[in-house]
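Quick one: this structure, given as structure tokens, is what I'll be asking you about.
One chain of protein is taken out of this complex; the other chains stay put.
What follows is subunit A.
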Amino acid sequence: MVAAQDGRIAQEPPPSDAALAVRGLTVSYGEKPAVFSVDATFPAKTMSAIIGPNGAGKSTLLKAALGVIPRLSGEILVFGKPIDQARDRIAYVPQRASVDWDFPTTVLDVVQMGLYRKVGLLGRLSGAMAARARDCLARVGMQDFAHRQIGQLSGGQQQRVFLARALAQDADLYLLDEPFAGVDAATERAIIDVLKTLQSEGKAVVAVHHDLSTVRDYFDHVFLINVRRIAEGPVATTFTAETLQATYGGRLAATHLDELAVAGGAQ
């Protein structure tokens, strides 16, 4: 089993050209580790998916890598540097459900939040910055919604706004937590178009992803996790019936696995 080979503590040295490298990461809520001794390497200029069953620690891995939640152990390198020296190269798109959508703020305000670090405490949000925020809204097809209160948006539109906010940061590494959860088909397409464009501009994208049927279409690289790392590598060689079985255990029916494997073989 892949899991058996891989559930070890020893760490590989992180490659210096990776967009995001995680070494020996353990995160625990109480005394039950949600992520245990995980090594993960997400290459630059690549679309990577983090895949695993519910409660496998996908979001936790992402949040701990960003320092949003504290880690018990582990090292995070972003483009070869400790994360705190590379904050301005990372943009994060949290889960939509994580915020209060009745908050008094407009779509454009939210996108401009992506500029707060650049503006600083005393700086003014200049016209150029507002124009940039509008431009980011246009990239996700939301330019006509700039002055809406955010609570009036659909789930898909809220997700687009979050993506626009990340775009405003003009980062090199985009980390997205379930960007396609609960969004409509048009939004899913709009988001994937934006992400593919980012990749073609040389940026790295890492997304927590739950829909196994679209992995082959959307991503080049997968990271399979179930508390521990199960497997990682290019989709073509790593996203197989065997690794999925190891990740999901009995939760995936054999027929489903065959389908995914066949779909893979056909491409």
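Everything below uses one rule, namely that a residue touches a chain if its C-beta (ideal position, glycine included) is under 8 Å from a C-beta of that chain, and two chains touch if they have at least 3 such contacts; residues count from 1.
We adopt the following convention: contacts and distances are computed from a predicted model.
Enquirer: Report the protein name recorded by UniProt for the chain absent from the figure; options are "Membrane protein", "Acyl carrier protein", "Rod shape-determining protein MreD" or "Manganese/zinc/iron transport system permease protein".
Expert: Of the names offered in "Membrane protein", "Acyl carrier protein", "Rod shape-determining protein MreD" or "Manganese/zinc/iron transport system permease protein", the absent chain's UniProt record gives "Manganese/zinc/iron transport system permease protein".
Enquirer: Could you tell me which of A:27, A:50, A:77 or A:142 touches the chain that is not displayed?
Expert: A:142
Enquirer: Of the residues A:46, A:105 or A:199, which one touches the chain left out of the display?
Expert: Of these options, the touching residue for the absent chain is A:105.
Enquirer: Of the residues listed, A:81, A:117 or A:196, which one is in contact with the missing chain?
Expert: A:117
Enquirer: Based on the whole complex, identify which of A:92, A:180, A:218 or A:239 touches the chain you can't see.
Expert: For the chain that is not drawn, the touching residue is A:92.
Enquirer: On subunit A, what residues meet the omitted chain?
Expert: Output for subunit A: 63, 66-68, 84, 87, 90, 92, 94, 98-100, 103-106, 109-110, 113, 116-117, 119, 121-122, 141-142, 144-145, 149, 152-157, 165, 175, 182-187, 190.
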